[in-house]
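Right, I'll just put the structure down here and ask away after.
The complex appears here minus one protein chain, its other protein chains still in place.
On to chain A.
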Amino acid sequence: MDTDSGRDLISDLPQSIIETILIKLPLLDAVRTSVLSRKWRYKWATITELVFNDTCLIPCQDKAIISCNLVNFITRCLFLHDGPIHKFELNTSYSPTSPDLDQWLLFLSRKDIKELIIDIGEDDWFRAPSCLFFCPKLTHLVLVRCELNPPPNFKGFLSLKHLSLQQVIIPPHDIEGLISSCPLLESLTLSYFDSLELTIRAPNLKYLNLEGEFKDIRLENTPHLIGISVAMYMTDDIAEHFEQSSGCNFDKFLGCVPRLERLIGHIYFTKYLSIGNEQGSFPVMYQNLKFIELYQVSFEDMKELLVVLRLIVSSPNLEELQISSSSITTTTDIYDLDFWEKDWPADCTFGKLKIVQMSDFSGLPHEIAFIKFLLGHSPVLEQMIVAPTIYVTDKVVKMLIDLLTFRRASPLATVKFVQEPL
């Protein structure tokens, strides 16, 4: 058996480097290195990250066989693996059955698992086994489409920093407990939760990402929150609930996030905030808020407009503002344009505002007045970009003419009217 001329270049590198290299390969290729030579037989078996996704699938006609193959592959890999596993990711459209998943999770819970990502197919939502709740070193947990039932003696994930639950079925009172029992939690993502009433107490939370139909969200103890992104869906039931609810949503949600730097709100977010919002006082200032993005603000609803104004007036260091209008237009022609002259304080200045972007602009009176307001009160404004909605085409020229006539407080301001919707 003769070797090639030249010394073996790579096999004698330190195992940590070999593992770094193997982790950068798709898992299938990493396992295949075991046929390279005797020394490479088990080099792959100690890598600490195992990522199973569609690159591990062997093409085949029969879906059932592919699924079976994948399950076998994962099981065998885990069996042959030696040493701790820090990251396990399973990302596939096939659905391994519960017994397999349960065993894998049990195995992983004994292997110092730190990052766990499970995103499997839509056929069956798996039920997380209780061993999942006893992975003490877990720092990063992402679960998609599963049922979570924290056992009664669950004390929390004491090392967890990142939690993402999407389409997860969990008893409502358990989810608050889950969040507050993770003292180091820095990033929380909750997607597609239906009709959830939630109070979030997470003293170290920095990033919050919510998407779904939330009845009530209260941020009670989140002093370090830096970034918020909310996509609020609303059904008729929830809208009704809002009519009857008391208390100011704005205060409940944004009442104690003094360090906020980025705020993104989609769909019905501004409507949600507008419930219970009183015009006038601005108790909280957001000194660090630099970026606001609000989608689908209805410029026909005065209350929503007030929310937007309250936000930007409470953010003296705001630098960039992106607003898109809701495309639902009612037939009412009554607009209280006096509001802009009388009720709104004219002495506010947006001292740092540089970029404004208005999308889905349809030329409503309040929209135009809003732009005028911004142009007139932003001394360092550099760009005002306006993009029309795709539905309104005939008013375009008139809008353009109107915009160009507005007084600009900033000598540098350019007003761009973009033909294509942004």
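The rule is short, and it goes like this: contacts are C-beta pairs under 8 Å (C-beta built on N, C-alpha and C of every residue); 3 or more make two chains touch, one makes a residue touch a chain; residues count from 1.
Definition applied: contacts and distances are computed from a predicted model.
Choosing from "AP-2 complex subunit alpha", "Calcium and integrin binding family member 3", "SKP1-like protein 21 isoform X1" or "Glutathione S-transferase", the protein name stored in UniProt for the chain missing from the display reads "SKP1-like protein 21 isoform X1". Contact with the omitted chain, checked across A:Leu36, A:Leu158, A:Ile390 or A:Leu412, is made by A:Leu36. In the full complex, chain A makes contact with the omitted chain through residues 1, 3-11, 13-14, 16-17, 20-22, 24-26, 28-29, 31-38, 40-42, 58-60, 65, 68-69, 72-73, 76-77, 79-80.
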